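A single protein chain has been omitted from the complex, and every remaining protein chain is retained in its original position.
Letters A, B and C mark the chains as written, and numbering starts fresh at 1 in each.
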Amino acid sequence: MIIQLEEKINKKAKENIFVKINSLGYKTTEVKTHHGNYVVCIGKMEFDIRSIGSLAGVKDVHRVSDSYKLVSRKWKVEQTQIDLGNNVIIGGNDFTIMAGPCSIESEDQVRKIIQHLLSNNIRIMRGGVFKPRSSPYAFRGLGMQGLKMFNRVCRENGIKIITEVMQVSQVHEMYDYIDVYQVGARNSQNFNLLDALGKVDKPVLVKRGMSGTIDELLQSAEYIFSNGNEKLMLCERGIRTYENAYRNTFDLNAISLLKEKTHLPVIADPSHGIGIREHVSRMALASVMTGADGVIYEVHEKPEEAMSDGQQTLNFAESTWLINNLRKTFSLKESISIL
Amino acid sequence: MIIQLEEKINKKAKENIFVKINSLGYKTTEVKTHHGNYVVCIGKMEFDIRSIGSLAGVKDVHRVSDSYKLVSRKWKVEQTQIDLGNNVIIGGNDFTIMAGPCSIESEDQVRKIIQHLLSNNIRIMRGGVFKPRSSPYAFRGLGMQGLKMFNRVCRENGIKIITEVMQVSQVHEMYDYIDVYQVGARNSQNFNLLDALGKVDKPVLVKRGMSGTIDELLQSAEYIFSNGNEKLMLCERGIRTYENAYRNTFDLNAISLLKEKTHLPVIADPSHGIGIREHVSRMALASVMTGADGVIYEVHEKPEEAMSDGQQTLNFAESTWLINNLRKTFSLKESISIL
Amino acid sequence: MIIQLEEKINKKAKENIFVKINSLGYKTTEVKTHHGNYVVCIGKMEFDIRSIGSLAGVKDVHRVSDSYKLVSRKWKVEQTQIDLGNNVIIGGNDFTIMAGPCSIESEDQVRKIIQHLLSNNIRIMRGGVFKPRSSPYAFRGLGMQGLKMFNRVCRENGIKIITEVMQVSQVHEMYDYIDVYQVGARNSQNFNLLDALGKVDKPVLVKRGMSGTIDELLQSAEYIFSNGNEKLMLCERGIRTYENAYRNTFDLNAISLLKEKTHLPVIADPSHGIGIREHVSRMALASVMTGADGVIYEVHEKPEEAMSDGQQTLNFAESTWLINNLRKTFSLKESISIL
Partner (left out) sequence: MIIQLEEKINKKAKENIFVKINSLGYKTTEVKTHHGNYVVCIGKMEFDIRSIGSLAGVKDVHRVSDSYKLVSRKWKVEQTQIDLGNNVIIGGNDFTIMAGPCSIESEDQVRKIIQHLLSNNIRIMRGGVFKPRSSPYAFRGLGMQGLKMFNRVCRENGIKIITEVMQVSQVHEMYDYIDVYQVGARNSQNFNLLDALGKVDKPVLVKRGMSGTIDELLQSAEYIFSNGNEKLMLCERGIRTYENAYRNTFDLNAISLLKEKTHLPVIADPSHGIGIREHVSRMALASVMTGADGVIYEVHEKPEEAMSDGQQTLNFAESTWLINNLRKTFSLKESISIL
């Protein structure tokens, strides 16, 4: 059960609500975000929900049978929109396209990709400066120095930045230089990191774990929301199965289902999803028809020379082709009334 | 390596070819279909391929590095088309739609669904009369008697039939009453059945096994082709993963990849794929963008009363909506030059 | 619910029982085996079970809440024993060891392996004559001619035969030449084959499917039992997972669980299970501690020259070592009162 409190609720009324809820046998958690003030009530009691709804200071009350609460569509039917400023909105009327290299490599690389993005009217660039790598001996990214350069060049060009955060201490370190924090698949259940991201007011994209369930992904988002940050979006990036013909099994079922279960925007990552350059575009287009609010994919001037993930990275020509056709496909999808 | 023989090759020339190939250390299998006469050569020898190409009676010769040979796109680049007669062609210029109930239940049921199909200009009906069921106590289909009725009503209405064959003895039993044999997921590696289907001249749709790899699916098709039947198509129907939020994990990556690897038409089965009625249509539309040549899905006048698979079966209104939008989506996909 | 009927029940009493059961709303299936006469009742009705137990002709009646019935331990607590004659009993007081090559290759090969088995006091030999192979171009076994030779040499030496049956027509063809039919992983849900095996009176070993669940394996056994054959045993042979460090993931959890769920003997197949020669013995010994009633593994005079599966086949020295230690381990396990 979720209780939305009135903005200007007084202390007395609030206490009264907690007394009532606790007396019913529920465990309560108060959540304050920039958008609202909620009481999440855990338990499964039988009672007349109107007895809560009629209390002073209660704006609204909803039963939510899902294991996750605040991220559920059961209490918030309208889609969450995330405004990055300068008319860049995720989850709104447009299909969001985010693109960029796997790793930030150099200022020259960043400038060339920004040029490509601007010429296609793309406003959000991805690029890793902290890279999770299976081997300790592999390239692990340019770090904060790289991020500062990345930020400087993007700011010059009106480009927003999404990049991966790997640990709690980086949340504050990176804060001034990014627009969206990305939580990678390996950190999808790094609960301390999720807690910390709940305490800042910048948007977060949470990727599904390598073998994460839909439910676990939503619970990870619930961690962030319940700590106070509701600027959230989810990302499908392929799961681990027995099939070795692709890097991962990009799971479009997840996108279709998430759109039903949650009010958060859902982003597709076909680059990691299928992991084969020649198939990234098809999968990206398919994701539109399953209801994705946007895509994030890897692009590089010369994929074969990229410092990481070259095998799944598009070149500029392929990327331009994809952007054009994503827009056509989204337009078709929007014209189909009920989906 | 695949050698295509001239149609009118004489005995002497053929012997000469086999002597030459065997002397190179290859193991040979001669394959005769209604379309051609091939020699499949297994081995990895180093030699000048022109020494084969120049032999009398050799039409063409191709190296095929894949583990499967005759179904590989490495030797046959143009797409295979399957003509069911009366201008019903699978793998041609149109997107193929096959629909019908999970199980054939009654003449009345069949007539109503045919009415629905005809009104949407659909010409191929699916419907099981032999049902593989996990439990021996579950409904196992109406059998041959049901098939005969199904066939009679379809013939009256110019509708083609695709239905599942479960064992060798049924191949001949069913022959006169069907247009396409369907090999289900559980029989995807029933090699005796595949052998038997290679010896008839009716089209076969082979479904991917419940945890079948792309390679295994192509090898299963190779069984049929190498026994003499090249009227083949493949079907993605969802794989088994750890995720329980859907019945299966419908794997659209497979469709995209199969279109690269093989010249056979590829069909999507979103009903079994995701297994949830509300999500079947989205996944069907997505499959178009990954390159599917057609879909097969479940439809019933009253899904909630269906004798099996009701939870993944569309009603007539949903089905009509889907058909219209499949056509729009296919038309968009066709208009995008390179995919 | 399972009703066991008296052996000499008269027609009138039987009719009376069916009338009663059907009136309660159950769907009934009568099953006659060489051991008993059962009525399997499908449904979930509320009533006093004593009203059935007190009917004339009823020997016993049990509620079985599992989806499978006759193979459940819920009605038959004592372990099923399978007597192959000449004091060779599976599921009895001894740990059963079955060994032999992947494929029967020649009389010489068979004789050498029999010599090895006899010198270790092993009485059951495995060996395939019909081989399911992913590729149609691979060696598919010596067929019936090979089986006849295999049978002749085994009979000479007092050795019992277990070998794979792949299709319905082989059930009768092989009948005179084998002691135990083996249903392979790919045919674990070949329901027509299971039906046919239910109609003979020779023992059947059913392997778990490549990604078969415990429940599906038990249901497959239920197919055979409900057709009249209760000489059944189950076999764990590794499942398909994302891990590629081994051929399959040998799932010992399954053995422990099956021993709780069913009264049928459970056999471990570590050769296919892990698929790496150096690790077969360890896994075999581990299977004893999980409660396995026996093992089946691959042995060959010269594994590196075997026509199939050489990489997972033990040589004679390794096999002798394993047999000795299986016996020691089983003896320890038996000495531990409750397991």
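Throughout what follows, a contact is a pair of C-beta atoms (placed from the backbone, for glycine too) under 8 Å apart; a residue touches a chain by one contact, two chains touch by 3 or more.
It should be emphasised that the depicted structure is a prediction, and the values quoted were computed from it without experimental measurement.
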{"item": "Absent-chain contact - pick from A:N16, A:N157 or A:Q189", "value": "A:Q189"}
{"item": "Contact residue for the chain not shown (choose from A:S51, A:S119 or A:S169)", "value": "A:S169"}
{"item": "Hidden-chain contact residue, picked from the options C:V61, C:A99 or C:L252", "value": "C:L252"}
{"item": "Those residues of subunit B which, in the complete complex, touch the missing chain", "value": "211, 240-242, 244"}
{"item": "Subunit C residues touching the omitted chain (full complex)", "value": "211, 213-215, 239, 241-246, 249-254, 256-257, 260, 273-274, 276, 278-279, 281-283, 285-291, 321, 325, 328-329, 332-333, 336, 338-339"}
{"item": "Touching residues (missing chain, whole complex) on subunit A", "value": "27, 29, 40, 42, 67-69, 132-137, 166-169, 186-187, 189-193, 195, 209-211, 215-216, 219, 222-223, 226-227, 240"}
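The definition used in the following text is that only the chains that are shown with their structure count from here on.
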{"item": "Subunit C against subunit B, contact positions shared by both copies (same if over half, else different)", "value": "same"}
{"item": "CA centroid of subunit A to CA centroid of subunit C, Å", "value": "49"}
{"item": "Whole-Å gap between the CA centroids of subunit A and subunit B", "value": "38"}
{"item": "Geometric centre distance via CA averages, subunit C-subunit B, whole Å", "value": "34"}
{"item": "Multi-partner residues of subunit C (at least 2 other chains)", "value": "211, 240"}
